[in-house]
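Structure in C-alpha cells, see below.
A protein chain is absent from this complex, but the other protein chains hold their places.
Chain nomenclature is as follows: A, B and C, assigned in order of appearance, with residue numbering initiated at 1 for each chain independently.
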Amino acid sequence: MLESDHDARWGEGCGVFGIFGHPDAARLTYYGLFALQHRGQESAGIATSDRGEIRHLKGMGLVADVFTPDNLSRLPGNIAIGHVRYSTTGRSLIENAQPLVVRYRGGMLAVAHNGNLTNALQMRQELAARGAVFQTTTDTEMVAHLAARYAGADGHKDVVAAIRRAFQDVQGAYAMVLMTEDRLIGVRDPHGIRPLSLGRLGDAWVLASESCAFDAIGAEMVRDVAPGEMVVVDRAGLHSLAVAPAARPALCLFEFVYLARPDSNLAGVNVHMARKALGRRLARDWPVEADLVAGVPDSGIAAAAGYAEEAGIPYEVALVKNRYIGRTFIQPTESDRLEALHVKLNALRKVVDGKRVVLVDDSIVRGVTSRHTVRLLRAAGAQEVHLRISSAPYRWPCFYGIDTSRASELVAVGHSIREIEQMVEADSVRYLSVEAMAEAVGLPLSSLCHACFSGEYPVPVDPAQAKEVFEYH
Amino acid sequence: MLESDHDARWGEGCGVFGIFGHPDAARLTYYGLFALQHRGQESAGIATSDRGEIRHLKGMGLVADVFTPDNLSRLPGNIAIGHVRYSTTGRSLIENAQPLVVRYRGGMLAVAHNGNLTNALQMRQELAARGAVFQTTTDTEMVAHLAARYAGADGHKDVVAAIRRAFQDVQGAYAMVLMTEDRLIGVRDPHGIRPLSLGRLGDAWVLASESCAFDAIGAEMVRDVAPGEMVVVDRAGLHSLAVAPAARPALCLFEFVYLARPDSNLAGVNVHMARKALGRRLARDWPVEADLVAGVPDSGIAAAAGYAEEAGIPYEVALVKNRYIGRTFIQPTESDRLEALHVKLNALRKVVDGKRVVLVDDSIVRGVTSRHTVRLLRAAGAQEVHLRISSAPYRWPCFYGIDTSRASELVAVGHSIREIEQMVEADSVRYLSVEAMAEAVGLPLSSLCHACFSGEYPVPVDPAQAKEVFEYH
Amino acid sequence: MLESDHDARWGEGCGVFGIFGHPDAARLTYYGLFALQHRGQESAGIATSDRGEIRHLKGMGLVADVFTPDNLSRLPGNIAIGHVRYSTTGRSLIENAQPLVVRYRGGMLAVAHNGNLTNALQMRQELAARGAVFQTTTDTEMVAHLAARYAGADGHKDVVAAIRRAFQDVQGAYAMVLMTEDRLIGVRDPHGIRPLSLGRLGDAWVLASESCAFDAIGAEMVRDVAPGEMVVVDRAGLHSLAVAPAARPALCLFEFVYLARPDSNLAGVNVHMARKALGRRLARDWPVEADLVAGVPDSGIAAAAGYAEEAGIPYEVALVKNRYIGRTFIQPTESDRLEALHVKLNALRKVVDGKRVVLVDDSIVRGVTSRHTVRLLRAAGAQEVHLRISSAPYRWPCFYGIDTSRASELVAVGHSIREIEQMVEADSVRYLSVEAMAEAVGLPLSSLCHACFSGEYPVPVDPAQAKEVFEYH
Partner (left out) sequence: MLESDHDARWGEGCGVFGIFGHPDAARLTYYGLFALQHRGQESAGIATSDRGEIRHLKGMGLVADVFTPDNLSRLPGNIAIGHVRYSTTGRSLIENAQPLVVRYRGGMLAVAHNGNLTNALQMRQELAARGAVFQTTTDTEMVAHLAARYAGADGHKDVVAAIRRAFQDVQGAYAMVLMTEDRLIGVRDPHGIRPLSLGRLGDAWVLASESCAFDAIGAEMVRDVAPGEMVVVDRAGLHSLAVAPAARPALCLFEFVYLARPDSNLAGVNVHMARKALGRRLARDWPVEADLVAGVPDSGIAAAAGYAEEAGIPYEVALVKNRYIGRTFIQPTESDRLEALHVKLNALRKVVDGKRVVLVDDSIVRGVTSRHTVRLLRAAGAQEVHLRISSAPYRWPCFYGIDTSRASELVAVGHSIREIEQMVEADSVRYLSVEAMAEAVGLPLSSLCHACFSGEYPVPVDPAQAKEVFEYH
C-alpha cells in the first residue's frame, strides 16, 4: 500500500480526472482527485464549464488543502476536469499547476496532462519561431498552442478536429483530459504508456487515471481508453476517434510495482494482486532460509505477504511507520546530535529479536533508506536481514512522466548486486528479472514499457532532449 | 496499526512526555510527542525550564503544525515536558491545552496529565470554597492548586513534598509529568490505570506514556513507573517516592486493544504481539468456515493476521484506506446526492468476489462504520461476511481518561449479539470474553482494568460525578 | 490625529468596553473596540454572557484580525465586555490577553482592565502565600482572585459586594469593566487616573474608555464614571456605589496630549480642541520667526494648526506619511545599505525649500525619530527647523498603565534643552510647562496627573515594586 505516503521516494507523475453531465461535477472531481492524490501532492486544480464560460481554481498542496466548500461552490457547471501534480522542487510553481486554461480564437480550452512529451522542446522552438509566448514551463502548454493554431486553420472547422490534429504533432507518453465549453475529451498516447480509464455514473461519463477514482464516486468502470484513442463526450454521447496509427502497447510496468493504488485495475489486472504475485515469484526465484517475512511499509507490504505465502514462512509486522509525518515535520539533522532518532519508522524488537528476517520492498532508490531500515532491524536484534526487491533493478531514467531527476544517484546504476548488498548492509539482496515481473503481473512483456529496468524505450528519446526533460518537467 | 488515524473512532486520552538533563530538551520532546501523536490530535504543548524560568508554547492541532524550528528555538533549557491532547469538540479550547503552567508561592510549576481524576468536581468545589479561581475546565488545574496550597503550608518545606501531598487528595486514573524550575517529576495513580514509562538517553532521564517515544529519540526503556510511584529527577539523580499505599494494579486493557502503538511495550507486553494473540484466540473461540481473513484498516489488521494464522485461512488485504483524509477533507453529505461515495475506504473486488470473508476489527462503537464496511465487501462480491471483534463488547463508559461521551450510542449497550448482527448486516458477529482477552494478552485479569467491558470499576465513581466527568473533560 | 498609528511611539495602555441589554452585544462590542483600537494593538478579546454561561474569544492582533462574522456569531448573549491591549514584546502572550474569564465559587467572572495596580506585587505575594496559583503575569488576575476570595466569605453574600470589597485591597490606576453572568460592572480608581465613561444606547447601558466608542455605535454619552465609583448594571437598572473614599482627582494629562482620540471628550474637554489649545499656547510661550508651521503626522497635526493660527504663520503640510506601514512591513536595515530610504515619511520639497519651518510634535521619546524628521526637512531645503513640543519634557516613568519600559532612553532625562537641540539637530527646541498645559487644556492642574512630566505621583509607588511593574506588565 503506497497511497499514504507524503514521504514518497519516487516522484510520481500526475493524476487526471474528468466528468461530463453531472450537476455536482466540481464536487465529484474533488473526490476523484482525492482518490488519485497518491499520484501527485504538489498542486491540485479543477476547471468547470458552465454556460459557455470555463472557470478554474488551482493551488499548491493537497486536494483537501486547496479546495473548500466555499471555493468549490464557485465552480458551477456539469462538466469538469481536474489534476493533481507532482513536480521537482525547482519548478514547483503555481504557474505550472494544472488544468491549464487558455482563451483562443475557438473559445476556451482546459487541459490536464499525465505523462511527458518527448518532442516538447522541439515543438516549443517551432511555436516560438512563429511568435508564440509561453507562460509556463510545462509541455502541456504546447498542446494548447497546437490546438489553438489548428482551430480555424487548415480546414479544421471544429475544435475537436483541431485538437485531434494537434495530437499528431506530439510524441511521448500522455494521458490527457481536455475540456472545451461543451465537451469532455480524453486522449491516450499510441503506446498507452500512462493509464487512462473510462467510467460511467448514471448518465454521466467519467475519465480517470486509475479506476480507484471511479469507486470513490460510485461510478462503474467501462473500459480503458485504448492506446492512440481519443474519446469525445458531448451532449450526443460518446465518440471514439483515433489520434495515431496503432503502435505496440507499452503500459508502464512500474505502475504495478509502485505508482498505482492497490485497488485500481490496469489493463484488467488488479494492482494489489499483481504486487502479491510479484512477491510470490520473488519467493520462488530467490528463496532463503528465514524465520519471518516482513514488508517495508507501505510499498513492500503486499509483496511481502505474497513472498510469505509462497515460501511458507510466517509473515510478520516488523516495522511501524509514523503516519503523522507531513510537510511541516521538522526533520532531525546531524547538527542536532539527534541522529539516532527513529521517528518515522520503528522496529518491533519482540518480533525480530534473534530472528532471520526476509525484508521485502518494491524498489531501491539510492539505498540510503534501505540501509537505515536494515540497521533498524539489526538494532532490534535481527540475526540476518535478506532484502528482496519485487522489481528489477531501476537503472534508466524515465522520459515518460516519472520524475527521476535523481537518476544519477540510483544505486543500481554502476553497482553489482554484491556492492549493493554491502551498501545497504544486508546479508543478501535479490531482485526480480523483467521477464519474471511480466509473468507475475500476467501481461506479455511485449505489451509493457520496462524502459526504467531495461533501457528499451518504446518512444525514441533524443539525448539532447533528454537533458531538457529534466529541466522542463 | 492505529497510529495513523485522524478518523479515530474512540476519543483517545492524552500522551505525556518529559526529559531531564539534555541540551536539546525541547526538540527531543517534539520528537517524543510526535511518537505519541496517536494519543491525541487536538492540541500539543511543550514547556521548558531554563535558569529558573519556565517557558511554554501550546497550540491547537498536531505537533507538527504547532511547532516550527523558529518557535522551538524559543524554548531553551535542558528540562522539558510535553503533552498531546484529545478532547471532545465542545471543550476544545486553547485554554485547556497542556502543559498547564502556573506561578505560585513556590515558584513555577508545569503539569501534563493523561487520565481523569474521579474526584475532580469535589476538589473543585472545595478549592472554590476557599476562594480559588479556575481558568480552565480541566482536572489538571486541581493538581496545580493543591500543590500550590501545600507548598509552604502544613510543614511542607519543599516543592516535592507539597506535590506529593497534593496527590494524596486526588483519586482516579492519572499518569502525570510535572516540572518545577529544576526538577522533572512523574506520577502514576495507585492502580496504574494509565501507562507511564521511564527511559534513559545517555545521562538524561526520560518519561513517556509509551515506550515507542523512547525508541523515537534513541532512548532505552528502563522500566514502567510503578502504580502509586512518584519519580523525581533532579541534579542529584533519580528518586523514587510513594504517593499512596499499594492497591491492586489495574492497567487499562483497552490500551492493548486499541489505544497504544503496536511498537510500544506495556507491562512488558508488546502491543502488536498482544493484538495478534487476541486474533489467534478469536480464531480458537469463534472459528468459521471461510475463504479469507481480512482486517479493517488500521486497527483490525494485526488481529486479522493472528486469526488467519491460527485458523489456517489465507490472510488478505480486502480493504484499502485513503490516507490523505485529514481535517480539511470535505465530507460528502446526503444532501449532495453523493451517498455512494467510497472515498475513505475501498474494497478489492478481485480479492473478495465470490468469497466467504472473516472480517476482523478491534471493536464496534455505534455499528454504523461496521455496517458500511460489511456493505462495501458485499458490493464487491463477498458471499459471506463474518465479523470477529478482538475484544469484549464495549458497554460501560470509561471514567479514567478515554472519551466515551457517546456512551449512550454504543451498540453493545442493550443489544443482543443477534441484534448487532442484524444492525451491522453481517452473517455472524462474535466477540472475545474478558477472560479470553486477558489470557491472550498474557496478564492476569486481576491486574487489569476492564471496566469498559465489565462495569467493574477499580476506583469508585460517584454517579453524580460521573455526569460531570462528561461535562468537564 | 494619532488613531492611525501602528508605528506608535508610546506604548499605549489598553481600552475597555462593556454593554448590557442589547441583543447584538458582541457585535456592538466589536465596533466599540474598533473605535478604541488606538489604545492597544497587541491583542483583542470579547466575552459575552448568555443564559448563565460566559463565553469568550481572544487573539493576538487587531480587532478586525481576531474577529470574523463566524466567530462573533458564537458569542451570543446581551451582555458583553471587550478589551484591546498593548504590551511590551517580552510579555506579549496570548495568556495575558483579556478579558480574563475565571470560574470560582460564585460562578463565572470576566474582567477587562486599563491601568496598573501599584500594589500588584504585594497582592500577588499575599495571595500566593495562601496557596493561589496564577496563570498570567497580569495584575488583572489579582482582582479575580480577590473577588473570588471575598465571594461567600466575610459575610459578602453577593458577588457585587465581593467585587466591591476586592477593590478596597487594590491601589493604583484602573478603569475596569467586569461581567458576571447577569451583571455589567464598571469601576474607576479613587483618583480617576484612567478614563471611563458611561453611555446609553436605547435601553442598553454602555461603558467605554473613551466617548468615541459611544459615537461609533450610535450611543449617547451620559457622564464619566466618577473617581472611586463603581457602577453596576443589572436587570433592575443602573446602581452607583463607592469603592473608596474620595481622593483628589488626577486624570492623566497625557491622554490629552497623545493617548486619547481627538473626537473623544474627557472630563468634558474635547481632545482635539485641547490639542489645538496646546499648540496655541505654545505659539504664545515660544514664538519664533518663520515662514510656515508644520506638524509631525499624525500626532503633531492638531497642535501645529493651533500654533499657526495663534502665530499668524501659514500652516502647511510639509510631511507625508505612508499609511500602508503595518506589521508585515520589511524594515530597511543598515546592513541593506538602504539607510537613505524614506519609506515611512517623506518631505514636500516644494513646500519647505528655502523656508524657515516651525515643526510641531506632541512629545519626544528618544529623539531619534525627531532627528530623522529634522534631517528630512533640511534635505528638502528647509533653512531653519524649530521644534515645538506641545507638552512638557517627558521625564518620569508612568506606573499607571502606560508602557514606559524604555524610560531610561527618554531624551529629556539628564539632558538640557541645549543638548536636546543638538541631538535632534534642530535650530531650537521648546517645550510647554506643566502649568501652561493645564491652562491650555482648561482643567485645574490640581485635578490632573502629570507625574510623567513632574515626578509627582498621586498614588505612592514603592521603588521595589516599581521594578516589578516593568517586569510584570
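Operating definition for what follows: contacts are C-beta pairs under 8 Å (C-beta built on N, C-alpha and C of every residue); 3 or more make two chains touch, one makes a residue touch a chain.
Model, not experiment: these values are computed from the prediction.
The shown chains contacted by the absent chain are A, C, with contact judged over the whole complex. Only one of A:Arg105, A:Arg248 or A:Arg327 touches the chain withheld from this view, namely A:Arg105.
Which of C:Arg74, C:Arg323 or C:Arg418 touches the hidden chain is settled by the complete complex: it is C:Arg323. Of the options C:Cys212, C:Val385 or C:Val434, the residue whose C-beta touches the omitted chain is C:Cys212. Which of C:Arg130, C:Arg200 or C:His342 touches the hidden chain is settled by the complete complex: it is C:His342.
Along subunit A, the points of touch with the absent chain fall at residues 94, 100-105, 109, 125, 128-135, 137, 144-145, 148-153. Summarising the interface, subunit C meets the missing chain with residues 1, 3-5, 24, 27-28, 30-31, 34-35, 37-38, 62-65, 67-69, 72, 212, 215-218, 261-263, 265, 270, 272-273, 301-302, 305, 309, 314-315, 317, 320-326, 328-330, 332, 336-338, 340-343, 346-351.
Here is the rule we use: only the chains that are shown with their structure count from here on.
Discounting subunit B, connectivity by touch gives the groups A | C. Computed from the mean C-alpha positions, the centre of subunit A lies at a distance of 37 Å from the centre of subunit B. Look at where the CA atoms of subunit A average out and do the same for subunit C: the two points lie 60 Å apart.
Subunit A has no residue in contact with two or more other chains.
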